[in-house]
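Excluded from the complex is one protein chain; the other protein chains are retained at their positions.
Presenting subunit A:
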Amino acid sequence: MAISKILVANRGEIAVRIIRAARELGISTVQAVSAADETMLAARLADAVAKIGPAHASKSYLNADALVAAALETGCDAVHPGYGFLSENAGFAEKVEAAGLTFIGPRPETIRKMGDKAEARREAALAGVPTVPGSEGVVAGVEAALEAAAGVGYPVMIKAAAGGGGRGIRIAADASELRSLVPQASAEAKAAFGDGGLYLERFVSRARHVEVQILGDGERAIHLFERECSLQRRRQKVWEEAPAACLSPDQRAALCASAVRLAERVNYRGAGTLEYLFDPATGEFFFIEMNTRIQVEHPVTEMVTGIDLMRAMIRIAGGEKLGLAQEDVALFGHAVEVRINAEDPASDFRPHPGTVEKLAVPGGMGVRFDTMLYPGYQVPPFYDSLLGKLIVHAESREAAIARLSRALGELEVGGLPTTAPLHRALACAGEVLRGDFHTGWLEEWLKGRPLAAAQPATQSEGR
């Protein structure tokens, strides 16, 4: 059944993105707000606002019962979870459906299956999708981990089976390191996710992170090509591109076809992303995990395909079939997104909430700024530091990066430090211009203090 009113069960820039897509579809919106978020941009833009609890996320955006109650009280017929918070929580999706509401995302059983990394790898293997050599399922305890690691080969990565977003990952170079790291990692996973289960896989050095965007309607799935997100700091993506310039046309075709096989095997419904490691030395790609939700970096895919992913996922949730065949999806040009975070690059990226005293948003051809900011907005300290995403699109990668530099020059956020100086420096770095990087490159490059040199230039711009 068609959706008429959505509860936006998230905050920040993605809540704004959801409201905009809903409005274009003629769907009204109710924005869920914590006590700290009543003045946020999404609350201003939505048709109505529902208070769901105190500032602390565990009592508001992570409170499934409060969100479902708010949706029912305000007459919503659907819930959009955005990313983070409860977006990949199968229990939340079940509660939404049990209340007679539509969950804008995959079926709860798909979330559960693909959210469990060991289970997802088994599905991948059955779909003929290569995976990184790893433990067969969850390893319980040090002895089991040592035994599994012997088969996988060192160095091994230790991951939380219930984890996500790169948190809780450790690398062991040999058996003695593994012996000491496993108990720590298990305790941390138990504290963070309520589940101490661990999973091991081979660590590929100089790997690149590529990921394939999928849309499915529960029967048929298509891909919208891939993104590259190898520029990461503390395993958090900071700069994303589409397409991945490191792939040959044949490699791209094989990668994207593998993602469609896996999505169709699990009868995927909605928007999803399959993340892979790509080894440029051998040309091999390995499936790592699936994110069963919209992703932060979805706009680069929208820019190079011209397809509105947010509208598409809402329409599919409303019962429509995929309106597109694979042949309808074409790549045009190149897009780059950089994350503008409330962090001080001059002070080891310390998070820094504050008040937006001045805001100048870049414009012109091929420039998009998806943000939660407005002049005078007080950025609360309680949530993550993402303020917005600057996205550019041009006919080639080189032209896109030139456009990014130009747009970053126009961007001005006064009153609090942001990561814009990092991106201004990255957009001039030789390795970035040549596309010569891997997932560990940014942290190594930052050790050379490239931003210390960039600092005076930034200040002389009067920002």
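Going forward, contacts are C-beta pairs under 8 Å (C-beta built on N, C-alpha and C of every residue); 3 or more make two chains touch, one makes a residue touch a chain; residues count from 1.
As a convention for this text, contacts and distances are computed from a predicted model.
Enquirer: Quick one: the chain not pictured, UniProt calls it what, "Biotin carboxyl carrier protein of acetyl-CoA carboxylase", "histidine kinase", "PTS system, ascorbate-specific IIB component" or "ABC transporter ATP-binding protein"?
Expert: Of "Biotin carboxyl carrier protein of acetyl-CoA carboxylase", "histidine kinase", "PTS system, ascorbate-specific IIB component" or "ABC transporter ATP-binding protein", the absent chain's UniProt record names it "Biotin carboxyl carrier protein of acetyl-CoA carboxylase".
Enquirer: Using the definition of touch stated at the top, determine which of A:R235, A:K321 or A:R350 touches the missing chain.
Expert: If we include the chain that is not displayed, A:R350 is the one touching it.
Enquirer: Which listed residue, A:A9, A:A22 or A:A36, touches the chain dropped from view?
Expert: A:A36
Enquirer: So which of A:A342, A:M372 or A:L411 would be touching the chain we can't see?
Expert: The single option touching the absent chain is A:A342.
Enquirer: Pick out the residues on subunit A that sit against the missing chain.
Expert: Touching the chain left out of view, subunit A contributes residues 35-36, 54-56, 58-59, 191, 342-343, 350-353, 381-385.
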